[in-house]
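Omission of a single protein chain aside, the complex is shown with its protein chains in their original locations.
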Amino acid sequence: MNETIKPGRSWRPSRFKPQSILNTLGLLVLAIIAIGWAIPMLWAFAVSVHPPDEPLSAANLWFGSHPTLANYAQAFEIAPFVQYYINTMIIVVGILSVQLVTISLAGYAFARFNFRGQNLLFFLILLQLMVPSSALIVPNYSTIRQLHLFDTLLAVMLPFFGSAFGTFLMRQTFKTIPRDLDDAAKMDGANWLQTLWNVYLPPARPAMIAFALSSISFHWNDFLWPLVVTNSQNSRPLTVGLAVFTQLGEIGAQWPLVTAGTVIVVGPLLLLFLIFQRQFIESFLHSGLK
Amino acid sequence: MSSFIRLPKSLVVVLALAILVLGLAACAPAATPTPSAVTLTFYYPVAVPGPITQIIDGYIAKFQQQNPNIKVNAVLSGGYPDTLTKIQTTIKGGGTPPDVAVMLSTDLYSLVDSNAIQPLDDYIKAAGGDSFTSDFYPAFLANSNYQGHIWSLPFQRSTPVLYYNKDMFQAAGLDPNKGPANFQEMVADAKKLTKTDASGNTTTWGLEISSDGIPYWLFQSFVIGGGTNVVGTAANKVTFDTPQVAQALQDFADLSTQDKVMPTGILQWANMPNDFVNGKAAMIWHSSGSLTNILKQAKFNVGVSYTVGEKGYGAPTGGGNIYMLKGIPADHQAAAWKFIQFMTSTDIQADWSINTGYIPGRKSSMDTQAMKDYIAKVPQAAVAPAGLQYAGAELAAHDNAQIQKALGDAVQAVLTGKSTPADALKTAQQQADQILSAFKD
Partner (left out) sequence: MTLRPRASIARTERRFRFGTAALPYLLIFPTLLFVTVFTLWPSLRVVYDSLFLQNQAAQTPQFAGAQNYTALFDDPAFRQVIVNTFVYVVVTVPLSVLLALVLALLLNQKIRALGLYRLAFFYPAILPMVSAATIWLFMYTPGYGLINVFVEFFHMPSQNWLGDPNLALIALMILGIWKQTGYFMIFYLAGLQGLPHDIFEAASLDGASTVQATRHLTLPLLMGTTLFVTTIAVVNAFETVDQIYIMTGGGPNNATAMLLFDLWQTLFSFLDVGKASAISVILIVVLLVFTVTNFIYTERRATYE
């Protein structure tokens, strides 16, 4: 598979395409489908400002008679969303910073060194791609317990510090850098760290950014593992916080409140996405192409 | 060319930042106690919205004021299942459990099996023995006894109750001041209240009883109202497979299939109050704790009565008790008992009830001025506590989650038409027996 993407020119449709398969009817259908796709989020926004005292019904489904921010106020009162945000950011940044270090070092080693057992070791690391972390929560939970790290941010981050995907990506990227640059650096007396830092990392930036966005979005949205190893707001991220928030089930669903909580969790994410749409999408693509 | 010799400063900065972040991450905030002070850790789950954290913090502030040498670190630990799991796995993993925790009253056997909790007998004896426990509602204490010990005290308890639309009752010619006295009456009332439109679609259902989540709970109302129960005092025995229980299940199923007063299929607990306040259902069965929310939203007169079975009123209890964990140091134990006494005291229970909708654990809480004032404003709040005389023990046994699921699956199988009550209950009994056979008592 050798498809290439030229960033910046991604979205101009090809001029030499076969005859357009889109006519007005098709466009209308597409528009309807697109609206259908967007409606869940739009509805959540609308209901989040629905007055809490007005029951939702088929006749009163959206903003209610007088939209209010009371649900947001109550949501913040009930759950420490700000703390959840801080936790999530620390987790995501923490994982990424360590990953960038480990994958650069390992990718460099596999790309530019010959050492005994390197193929076996590379294969062992790549096994991580075949066994998803979610299938290993039983033993990993036990490990975290034994390390006395239960209910810490570190517990959420630890299993992900080594990344097979990132190592693979960096190795591929580093392999494309011409050997002469490496040799030139060595002739100037540069040690391995200086070579890595000055020769290999700069051209690998696009790959690293792609990896970063992929890592951030995965760990921002991760639910099961944090659910298992966190117990309190000390370490709970947004996903688990939202789930705990919606578990207030004793008295029945309070949708204006719950949707307010949901908007608090996803609103900033959506906003960021709206602003950085292009970079987001291109990084998803870049991270997928091997 | 000499640029290759320069040490990358930015690398140092990045590494320092990473170390800082990791340092933040590994730290769990710890209270630094003064030399003679004891710091207790208190886990509590939340199952109702409302500023629970603020209320709990308020109680703790009051407690700390009265007990200057004790500090309490309260941790909101998720829902009931999470709290139980975290504590059990902490203990199994050799970690330090919290000192005090609120968990389901029915978690008792699981907790004793994992050697997680401490019996409270000695403390209760020192606090007055029977005169101490007699103030608690017997129905709530029923889930605290095992192997001759008392293991917990009621903290946030509830029962299912029957909410009914008084205005609809009046319009249908029914007495708006009384709910149905037994199952047959409930069906008759529901039939009068069910309304269909010209094309045959039902616009108002006479009754809605949910069966998702933990189906066994509302089902137990049918059973207890039929004069029996699915569980006794033994922790390793359940009685699902009896004719009376099968009749109760048949009654439940008939409501939608035969009597046609309830929608078919599995209804969701979360949607019941909304259907009620929207006028889609004239009667619902829901937690006593849902009263405040229902009153807030309903634009009609709300009546509260009791859930019923063939013989009359009947309901299981529900909710959480407060436990002392095992393996905590001796000075912590004394402090923990003080905290438990405080949280289950008359005034705190009354205040907690008023603010959350839970039923107070103590009878004397109903006599406090605060409670009397509240009932003057919200007379329906007096109904649930008065109904405790008709309550029976909630289903509890060893390996409780699986046992409850076995019965719950049976209820759902019958309600979705996949099985008959006799077959479903027989299967559930077999599953339960197999699981419980591993336990001696």
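The first chain written gets the first letter, and so on, giving A and B; residue counts start at 1 in each chain.
In this text, a contact is a pair of C-beta atoms (placed from the backbone, for glycine too) under 8 Å apart; a residue touches a chain by one contact, two chains touch by 3 or more.
The structure presented is a predicted model; accordingly, all values stated were derived computationally and were not measured.
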{"item": "Candidates A:Q74, A:S163 or A:Q194 - the one touching the absent chain", "value": "A:S163"}
{"item": "Residue numbers in chain A that touch the chain omitted from display", "value": "1, 3-5, 10-11, 13-22, 26-27, 30, 33-35, 37-41, 43-44, 47, 56-58, 61, 101-103, 105-106, 108-110, 113, 115, 118, 121, 124-125, 127-143, 158-164, 167, 183, 186-187, 192, 217, 220-221, 223-224, 227-228, 238-239, 242-243, 246, 253, 255, 258-259, 262, 265-266, 269-270, 273-274, 277, 280-281, 284-285, 288"}
{"item": "Chain B residues touching the omitted chain (full complex)", "value": "81, 85, 88-89, 92, 110, 113-114, 201, 211-213, 263-268, 271, 274-275, 278, 280, 398-399, 401-402, 409, 412-413, 416, 418, 435, 438-439"}
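Going forward, only the chains that are shown with their structure count from here on.
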{"item": "Between chain A and chain B, centroid-to-centroid distance (C-alpha), Å", "value": "36"}
{"item": "Residues of chain B touching chain A in the complex", "value": "1-8, 11, 14-15, 17-18, 21-22, 24-29, 46-54, 75-79, 82, 86, 89-90, 93-95, 158, 213, 269-274, 277-278, 286-287, 289-290, 292-293, 296-297, 357"}
{"item": "Of chain A, residues touching chain B in the complex", "value": "52-57, 74, 77-78, 80, 90-91, 93-94, 97-98, 101, 141-142, 145-146, 148-154, 157, 185, 188-190, 193-195, 197-198, 231-235, 240, 244, 247-254, 257"}
